[in-house]
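Have a look at this one before I ask anything.
Removed: one protein chain of the complex. Kept in place: all other protein chains.
Order as written gives the chain letters A, B and C; numbering starts at 1 within each chain.
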Amino acid sequence: MGQDTWNTAVTSIAPNEIRLRGYRIDELMGRVDFGRALYLLLRGELPDERVGRLMTAMLVSSIDHGPGAPSAHAARCAARTGASLNACVASGVLSINRFHGGAIEDCARAIREVMDCADQQKGSLDDAADELLADYKARKVRIAGYGHRVHTADPRTARLFELAAEAGVSSREIEVCQALERGLERQLGKRLPINVDGAIGALLLGMGFEFEVMNGFFILARTAGLIAQAREETTRERKMRNIAPGAHRYDGPPARQL
Amino acid sequence: MGQDTWNTAVTSIAPNEIRLRGYRIDELMGRVDFGRALYLLLRGELPDERVGRLMTAMLVSSIDHGPGAPSAHAARCAARTGASLNACVASGVLSINRFHGGAIEDCARAIREVMDCADQQKGSLDDAADELLADYKARKVRIAGYGHRVHTADPRTARLFELAAEAGVSSREIEVCQALERGLERQLGKRLPINVDGAIGALLLGMGFEFEVMNGFFILARTAGLIAQAREETTRERKMRNIAPGAHRYDGPPARQL
Amino acid sequence: MGQDTWNTAVTSIAPNEIRLRGYRIDELMGRVDFGRALYLLLRGELPDERVGRLMTAMLVSSIDHGPGAPSAHAARCAARTGASLNACVASGVLSINRFHGGAIEDCARAIREVMDCADQQKGSLDDAADELLADYKARKVRIAGYGHRVHTADPRTARLFELAAEAGVSSREIEVCQALERGLERQLGKRLPINVDGAIGALLLGMGFEFEVMNGFFILARTAGLIAQAREETTRERKMRNIAPGAHRYDGPPARQL
Partner (left out) sequence: MGQDTWNTAVTSIAPNEIRLRGYRIDELMGRVDFGRALYLLLRGELPDERVGRLMTAMLVSSIDHGPGAPSAHAARCAARTGASLNACVASGVLSINRFHGGAIEDCARAIREVMDCADQQKGSLDDAADELLADYKARKVRIAGYGHRVHTADPRTARLFELAAEAGVSSREIEVCQALERGLERQLGKRLPINVDGAIGALLLGMGFEFEVMNGFFILARTAGLIAQAREETTRERKMRNIAPGAHRYDGPPARQL
């Protein structure tokens, strides 16, 4: 091989043998869930089962949030024009940006900043949180990952923190989340709880993921929802309709328990 | 609500309550794996655990196939220009088409045709397979889902059929796959085994998925690989490089066992 | 060069010399308008000035149709999430499909069919048009390129036909358009005039463009509008807003003359 040779550490392909970070893919199939496989792909090592369960729970938490989410709306807008499924998904993915999905990375960066600040000053997390929030306020930056348009106590967040405790990961990052919640209450005089994006950011940070791939979790999980939304648009609605935002109602299976 | 009201049966959103096809999402989190959640999203009902395990195994089987896969290559091509992660993913997804990923749907349609033909003629699957292959030959259409550029006995296929047997699904569709393999051997004088895309098509058909969402499985699973490939391009290679296809070598973790 | 060598007939690049289909690009600059350059790029030869003027007029006719057009809506949906300009454009382009923009190609194919039918049967264009419309009706296919949601006498169409007459192109294709209009009136009992997409399809067919690149005209011209729409969304509207379709009003420069 000449000078253009380059390297990859993700997947090796040989005739009848596919290895993901060294593991045979057919050995992984049926034995690891998707969250563990994703962790392996992005971090290079297989996590234990409880961490894998947490990874999968994060994916499930972000799988869909109805047709009003900007990415679902974008996928439906493409679907109504007769776009192929992959074009619908691509349109949806292109609408996952700083203001939609992006809170995962931005909140993780804020948490890291608070931790670094507390470490450097050998001070409390609450003091460091107050400092960051004062700085954000001065720069007129809103902290990402706190508050939600619809939910005041997002059920996904509580469940994620519970599963993180079981898996024994990200405990300090969760403490920072809580310090920031208290700091926001001191600053604003009202509660602005962490949302599911912020929670995922905290957990991914604690598990050692790079900031740059964090939004990838949301993109990946939500791709499932984009497929469902695009398909529903194609099968239930007339082509080229106007999609009135917020004018939808749910007519699927009634509330039920596992 | 006025005349623009429209319906959705996927997800219902109320303050602090998100339900996927009727189930609370926080109840699903930590209790169902991603394959089961995806089945629920696309088919409306939760499958049993063994079917969920098969679903997840199908996703894991398609999670990555190295940087030479056209979608991974496309994601890297975007990454080298400085594209954001979601643009890299979208580029990759736009390269999942009839000739890459599309075999899932096309093979499933061929299997359905063979089954319908055998049912109508009350004949054997082998006769129906021969008939379809003769028709394809006359029309100069190549059957999708058979043969692979690299693998002669794709380890993923065998594992999927094993897991399908355990889950008790798609047995007739697998029989058709084998009838088509025999038919191809009669027609071509050599073995052209079913590949992983064909196998997934057979399984999804047996589980009752619509043809139109089948490629969505590949899109969804491979999105994980696109993220890993795009990230590796950004972190390991210089910007704007020429990506010589096939000139890569694997330098990741050595072969290891679960 | 080895076995992977491949050819291109579009552009040649040498140090300090760029040639488009053989012409130096710096010689073309300032001397040919964009329509002529596009014709050269796609057809391989420079058209005369009147044909170039017609080409440019086709591009101008499709440059924008307000924020309600599906592609403009899609570009705005991306813009409100904070997408970069190229991602907004890509989203818009992905919404240019069979039901939006696609009429150019489909109408051109219908016109070709009518012409071929008349030639084969040595009959009139009106008879051939009736035959095609009867066949479409039997197959429940709506003819593309006729009728418009807003316009009953699209001013762009008349202008394009005028310019085509000046350029001396596509006269027979325009006759077919009119035969189809008469046929539709006979079939439906009311006028359903050709729209701008249908007219562009007729003209491109007459000028010898391949069917497969025809929608490219619309994609290219509308990209200008997508940039303007995405930019306006970013600068005039708050991020993440709901975009109520049809609820916009025009507040730009008042009606004026060239």
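Here is the rule we use: contacts are C-beta pairs under 8 Å (C-beta built on N, C-alpha and C of every residue); 3 or more make two chains touch, one makes a residue touch a chain.
Since the model is a prediction, treat every value here as computed from it, not as a measurement.
A.B. asks: Which parts of chain A face the unshown chain closely enough to count as touching?
C.D. replies: 84, 86-87, 90
A.B. asks: For chain C, which residues reach the chain that was dropped from this view?
C.D. replies: Touch set of chain C with respect to the missing chain: 1-2, 4-35, 37-38, 41-42, 44, 46, 53-54, 56-57, 59-61, 63-68, 84-87, 89-91, 93-94, 96-97, 150-156, 158-160, 162-163, 210, 212-213, 215-216, 219-220, 223-225, 227-229, 231-232, 234, 236-237, 241-244, 247-258.
A.B. asks: If you put the missing chain back, which residues of chain B would it touch?
C.D. replies: Touch set of chain B with respect to the missing chain: 70-71, 73-74, 77-78, 80-83, 87-88, 90-91, 94-100, 102, 239-240, 242-246.
Keep this in mind: only the chains that are shown with their structure count from here on.
A.B. asks: Centre-to-centre on C-alpha atoms, which chain is most distant from chain C?
C.D. replies: Comparing chain centres, A lies farthest from chain C.
A.B. asks: Any idea what the CA-fit rotation angle from chain A to chain B is, to the nearest 5 degrees?
C.D. replies: 180
A.B. asks: Taking every chain's C-alpha mean, which one sits closest to the mean of all protein C-alpha atoms?
C.D. replies: Located nearest the centre of all protein C-alpha atoms is chain B.
A.B. asks: Need the CA-centroid distance for the pair chain B / chain C, whole Å please.
C.D. replies: Computed from C-alpha means, the inter-chain centre distance equals 36 Å.
A.B. asks: Could you please state the distance in Å, as a whole number, between where the Cα atoms of chain A are centred and where those of chain C are centred?
C.D. replies: So the centre of chain A lies 40 Å away from the centre of chain C.
A.B. asks: Could you say which residues in chain A touch two or more other chains, in rising order?
C.D. replies: Correct list: 87, 90-91, 94, 96-97, 242-244.
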